[in-house]
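In what follows, a single structure is set out as structure tokens and then discussed.
Just one protein chain is left out here, and the rest sit where they should.
After this line comes subunit A, so read on.
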Amino acid sequence: MAAAPKRPFRWHIVVFLAPAVLVYTAIMILPLAGTLQLSLFRNIEQAQVFVGFENFRRLFGDPNWSVNFWNALRNNVWFFIIHMVVQNPIGVLLAALLSSPRLRFSAFYRTAIFVPTILSFVIVGFAWKLILSPLWGVAPNLMDIVGLKSLFTPWLGKEQYALTTLSLISVWQFVGIPMMLIYAALLSIPEEVIEAAECDGITGMSQFWKIKLPLILPSIGIISILTFVGNFNAFDLIYTAQGALAGPNYSTDILGTFLYRAFFGFQLQVGDPNMGAAIATMMFLIILGGVCVYLFLVQTRLRRYQF
């Protein structure tokens, strides 16, 4: 049997892939595996002991943990809903306005709206805390000028408003991202398609709804999934504005702050890395689940248009 002439092993593929694979493994896959592993152990008598799913049983079975977990998850869902309902439509609207050829100074608006996105959370959290401060903030004075002083309340200090307020602050910060992505998608719609629509008598609003919106749907899908991942990983804004206890009365506690308190501890509470890892694992699974739903159910049904 004459062996078929063997193709030489293509080493260059391995070599070219290696840096990315190595770096990604070292800084993403290994820590992730480490976290999953940590969540299956407990520290008993100064030694890490394998306990199976005991940490998860405790997270869902012990009311001291489960109440906080469900509260954080509920808050996180609300946080996400506000983003989807407010941030993305506003982003689409701004992009539609910006892409209008009659708008002057569009470059200026684009930059101004995008700037908060590149600010640090610490600055955003602190600035808004000051703006909304009932003592020295500009919000009470501005509302006084237009005669709406009676509507002002210390939003960040009230259980029923704090989370929504923080969500809106986050929307303010990140509205530039959907705006930019949709703006790019709108610009990439070929002139011929628009002209054809105009020939068929479709102009103005109906042109947006019937022609442009279907064409930018894939971008909106991507934005939704980015928002989902970002929201369920959020932590910084709540931490800088409300502290690790996510007050008042845990009303702004989301998974990120809950994880932080469990993992690193807070004040007299000693950190418990194993429970922290269990929470981190749940966050990972929630995000993974959401992304899978999007990839397999939504994205496959989105129609793509090739020009």
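Basically, a residue touches a chain if its C-beta (ideal position, glycine included) is under 8 Å from a C-beta of that chain, and two chains touch if they have at least 3 such contacts; residues count from 1.
To be clear about the criterion, contacts and distances are computed from a predicted model.
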Hidden chain of the complex, named as in its UniProt record, picked from "Aspartate carbamoyltransferase", "NADH dehydrogenase subunit L", "Cation acetate symporter" or "Probable sugar-binding periplasmic protein": "Probable sugar-binding periplasmic protein"
Touch with the omitted chain, as defined above, among A:40, A:98, A:124 or A:156: A:156
Option from A:116, A:218 or A:247 whose C-beta touches the chain left out: A:247
Positions on subunit A contacted by the hidden chain, ascending: 46, 63-65, 129, 132-136, 140, 153-159, 242-243, 245, 247-250, 266-270, 272
